[in-house]
Every structure is written in C-alpha cells, then in structure tokens.
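Let's turn to chain A:
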Amino acid sequence: MEPLFINLAEAFTGWMISLGLDPGWAEAVLLVVKWIIVVTIITVNIIILIWLERKVSAFFQERLGPNRLGPFGIFQTIADAIKLLTKEDIVPSAADKLIFKTAPMFFIVVAVMLYTVIPMGKGMQVINLNVGLLFFISVGSLSTIALLMAGWGSNNKWSLMGAVRSVAQMVSYAIPLAFSLLGVVMITGSLNLQDIVLAQDKWWFVILQPIAFITYFIAATAELNRGPFDMPEAEQELTGGAYTEYTGMRWALFFLAEYTNLVAVSALMATVFLGGWQGPWLPSWLWIIIKTYAIILVFFWVKWTFPRIRMDHLMSFSWKVLVPVSLGNILLTGAGIYFCRWMGWC
Partner candidate 1 sequence: MNGQGLIKGLAITLKHFFQKEITEQYPDVMPELAPRFRGCLRFEFEKCIACGICVNSCPNDVLSFETEKRDKSKKKKLLSYTIDFQYCMFCNLCVEGCPTSCLSFDHDFELSQFKREDIKMIYLRPEGLDEAQDSPADQEEQKDKEQKQIAAMLKALQKSPQKVLSKLLEGEEDINILSELIQSDQKTAGKIAELIVKDKEKAVKVATGFINKDRKNRAQKGENGEGGDKDV
Partner candidate 2 sequence: MQEFNLELMIKELEVLMGDKLRIGSDQFFAVLNIESNMLTVLMTKLRDEYGFNHLANLSSVDYGEEFELVYHLYSIPDNKKLLVKTRVPRTSAELDSLITIWPTADWQEREVYDLMGIKFKAHPNLIRVLLPEDFEGHPLRKDFVMGGRS
C-alpha cells in the first residue's frame, strides 16, 4: 500500500515518456495533475469537514446535527453547496466592486497555495521546496490581505471593523506563530518539511518542544480566525464581520478558504510536531490524514467550548504572553542545543 501514489505517479510519467514526451515536459504535466488532485482533495475534504464540524458541534451540544440527507446526513453539505451556488449574487451598490469581487478569490487561492509544500506521505509532495516552512508561513499570512480587501470593498462599518480587527489580530499572531516554529528549525537545521519529518523518527517534536506546540496551537487558532478568536466574523457582535455583505458563492468561497486553511495548518502542525507521515503499520499518507483530523477535532472541541475573547485581551495576550513565551522557548532551545553539544549527545 505504502508506495501506491508514488508508483501511480511514476507509472504516469513513464506512460507519457513512452508516448514520446520529453522527460522535463512529463514532469511539468505531472505537476499540473498533482495540482488538480490536490484541489479535488481539498474540495471533497471540505465537504466532509463541514459536515463533520456540524455533527461534532451538535454532539457537544446534545443535538443530532444534520441527519436527513443520506446516511448520517452526509449529503447535507452538498445540498448546501447547491443552494449557495444557485443563490443570487448581490454586490452592494456602494461597494468597491473590483476589490469586493476579487477578495474571496484571493482568499481561496492563497489558502490552496499552502498545500504545495505539505508532505502528504513519504516522498509525496507537490513541490519539495527547501524553504517549505518559510513559504508556508509567508503565504499563510497573505490571507490577511484578502480579509482587508473584503472589509474595505464592502463599504460597510461592520465589515470594516471585522477587517481591521482581523488584520490587527493576524499580524500580531503571525509573530508567535513563526517564533514557535523556529525552535524546531533550530533543532533540525532545515526549513525543508521533509527533513523536519525525517528528523522525528525517534522523538516527535511535541515532546522536545511542548511549549512551542502550545503556543503554535493558540497562534494558529488566531491565524485561522476560529473560535475563541473569531474576531473577523464575530456574528453576535459584528453580524458577520468582513463577510457581512457577501452572499451565495462568494460567501461560500470565504467559508471554503477558512476550512482549507484549517486543514493546511493542522497538516503543518502534524508535520512539524507530531512526526508527519511517520507511523507504524499503516501507509504514510494515511498517517498524515489521521493526525491532521485528530488536530482538527481538537480545534472543533475548543471552538465549541469557549466564548469569544475580547479584542483588547486578544492583542495583549499575543504581545504580553505569546511573544515572550515563544521567544523564551527559542532561548531555551538554543541553550539546550549547546548543552547537548557540550555533553557530546549530538
């Protein structure tokens, strides 16, 4: 089972070369195919995820959740998608139309780009970048711009407030997010995600870097705009925040992008802290899925338990707690590495 997808890819390139294609071009075609597969996986995955979140949140609240369409209501999301697709696309007359229309597309494109570097199995990756982690962090923070575009383009106070809040929040939380990953980078000495996974064959980094794991989890929740940090949306306060004016599929794109981000961030977390695709018995690509979903369930659990944090508390928590703690963690890691070298352990 293990090399299933790699064999498939090799067979595909081999078949194309046998058709008389230059090996370089064959690689390029394979890249496109990989992209299409990734996008398909994302879409299917999101349909499952939305259903899962509704179901899980219902169970936390002693409800049943969707249960009418298909077994356990699994087709509910598809029905919702059809509804959203057929809805009227309303663009407010006072909106900045170009920005308003491009914001959701920008958001989803940025979200999908994250998947290029995530190792989805042993040797399975769209592009094996040697600065994969850096790419992930920098592209991940681009989604701020999409939210700002949505808030500004809507020309609505609620949207603008949501957008301003989310920009402040995401900029502040990107720092502890990056800092908490630095510890891992210091240990492995590489920004390549495959290398980071391979470095965890003995010890997962969650054991070596527990503080970084927690700070990363919190910062990631904020970066994902998920409860209790769902400031940009905050429907009880901002009636929908940056998304207030969006309808139909445009609104759905934001929704999709958020879930896409959720999966990407969870997958990165599994890769960096939980040993990535490494694991016994099962094939590597199944392990990463299991780990990612486990993290996603924890995200759901947190969201459906906690109330929303206040904006000023959120900011002070980032700057006064998370940033110092993650900086301290870097210091500790550096000291630890020197200590190990001094003792001759590594």
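As a convention for this text, a contact is a pair of C-beta atoms (placed from the backbone, for glycine too) under 8 Å apart; a residue touches a chain by one contact, two chains touch by 3 or more; residues count from 1.
Behind the choice of candidates: all candidates are chains of the complex that A comes from, given by their letters.
Computed from a predicted structure; not experimentally measured.
Here chain A is shown alone, and of the candidates 1 or 2 it touches 1 within this complex. The touching residues of chain A, when paired with candidate 1 in their complex, are 56, 58-64, 301-302, 304-306.
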